[in-house]
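Just one protein chain is left out here, and the rest sit where they should.
Presenting subunit A:
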Amino acid sequence: MRQRAGGLLRQAPRLTLALMLVPVAAGLAGTIAPAFGLGGTPGLQSFRALADWPGLGAAVRLSLVTGLAATGLSLALTLLILALLPGGRIFGAVLRLLSPLLAVPHAAVALGLAFLIAPSGWIVRALSPWATGWDTPPDLLTLNDPAGLALIAGLVAKEVPFLLLMSLAALPQTDAPRRTMLAQTLGYGRAAGWAFAVLPALYAQIRLPCYAVLAYSMTAVEMAMILGPTRPPTLAVQIALWMADPALAERGRAAAAALLQLTLVLGALALWRTGELVVRRVLLGAAARGWRGARLDRLLRPLTLAATALVLAAVGVGLAGLALWSVAGLWSFPDSLPQTMSLRIWREAAPDLARHAALTLGLGAAVAGVALILALACLEAEQRHALSPSSRAMAVLYLPLIVPQVAFLPGLQVAALGLGLDGTPLAVAAAHLIFVLPYVFLSLSAPWRAWDARIGTVGAALGASPGRIFWRLRLPMLMRPVLTAFAVGLAVSVGQYLPTLLIGGGRVTTLTTEAVALSSGGNRRVVGAYALLQMLLPAAGFAAALVLPALVFRRRRGMRAA
């Protein structure tokens, strides 16, 4: 019996990879086939049609620039926060304020930000007409600007919390406080010392989350539709528009564009990897020269505080604006507050709410739970059987995060239909698992592997079985990253739109499918109500991931967050 259980555990990585590979491969095949005209007239006509689209060059450029800029800025701000702010009260406040933002749906952040910076938005309203003299909104291009600046801002606001949470889960394994202290006693500035002593250990653990952020930023659809340029939009938005074309003839062009998008993402990842090497060389050079960078802090600290405050304010005030819209009656320009208030929207939303919330939470918890068990089984098997994950295996795991969703889900839907598997919560849960598992694995693997194995050796020397070491030492010590991984899984599941819609056949409706359907109407009042509610579920998960370990470990100083 014990032997068989061990055998099962040993197979866990293979089983998990199959769970990832089969659906993605089936979906991709269902996408590649139409791109090459299979099933109709085989040939390259879809690619020719794509090349004929006049906006192609601009759309490709936009995808690359906004994706790389948003990822670079998000990472930079995250690292600055981690390097410069810990130790003060500000850090705690930033954490408490930023973490819930991870749970806010992208569309809600985008709509909130849009209401803030639009020429008829809250900022201009607050200054009009007394300061600006405007009684009609100025004709300024602050939203949907051709360079994609508004889109980059929205993406940064949404990705900084994700990278920060991923880093926080990994940070305890890097021995950051002692290393920083040591560097400072040697006369290094705080930022420089942190970059030399902590960054290399930390970045190794958050590299894959960064790749996921890059891939996501390049392919985000909802956010780019609300904040991004429109003439032309980003490539991902254009793919979604072609997918939605009633002529159905555009499916081939959409499939060809999806393959191009995939290539772009891979190219951007290669570029990012080159950037990593350049930064590494620069850091090594600076360290070898003995550069202390002591004066750098005086410049960087205010910059970090200002940027963090800006992100917090933009999202926080934007969401507050949406919340206010959800109870607003008439609210015309240039009034800063609604003329009348009404609970109409909430009354209308109330009956559907309980039903959708229950299903969303049930799906999310089940999927995150299964993903967590699979991830733990893989990691434990890897350690006990001294398996080392091949880079090919890792690539498979990250496929669902790198392949644009619009590209492989329609193919997957046809496959699920053929097998008669669609339209049930179980099928939707299976589809969610494809996207949830990588994130759970991503957020858990680095801290799990970085666990000091000597503790396990001591345990074994004292006679503990591998199972006992797992349950009594490793799992409790890694409670924080484990709960964080679960919360990330829950949030990812709650946020899934396309998989729920396509695999659920419209019969499995969650808060997110409702919210996105409603936000296609652009009604700030309804979107405000749904966004707030949609935020509550994952926020509860993250709150638990922060609060539970703090409670359990309140008497263990070594287990506190950095």
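Here, a contact is a pair of C-beta atoms (placed from the backbone, for glycine too) under 8 Å apart; a residue touches a chain by one contact, two chains touch by 3 or more; residues count from 1.
Here is the rule we go by: contacts and distances are computed from a predicted model.
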Identity of the absent chain, which is to be given by its UniProt protein name, from "Electron transfer flavoprotein subunit beta", "Putative thiamine transport system substrate-binding protein", "Aspartyl/glutamyl-tRNA(Asn/Gln) amidotransferase subunit C" or "D-ala-D-ala transporter subunit": "Putative thiamine transport system substrate-binding protein"
Touching residue (missing chain; options A:75, A:225 or A:436): A:225
Option from A:67, A:86, A:105 or A:119 whose C-beta touches the chain left out: A:119
Residue in contact with the excluded chain [from A:403, A:429, A:469 or A:501]: A:501
Absent-chain contact - pick from A:54, A:133, A:290 or A:463: A:54
Subunit A, residues in touch with the chain not shown (by the definition above): 39, 54-55, 58, 118-120, 136-137, 139, 141, 143-146, 225, 229-232, 241, 243-248, 329-330, 332-334, 340, 342, 344-345, 348-349, 410, 413-414, 417-418, 420, 422-423, 501, 505-507, 509, 513-514, 516-526
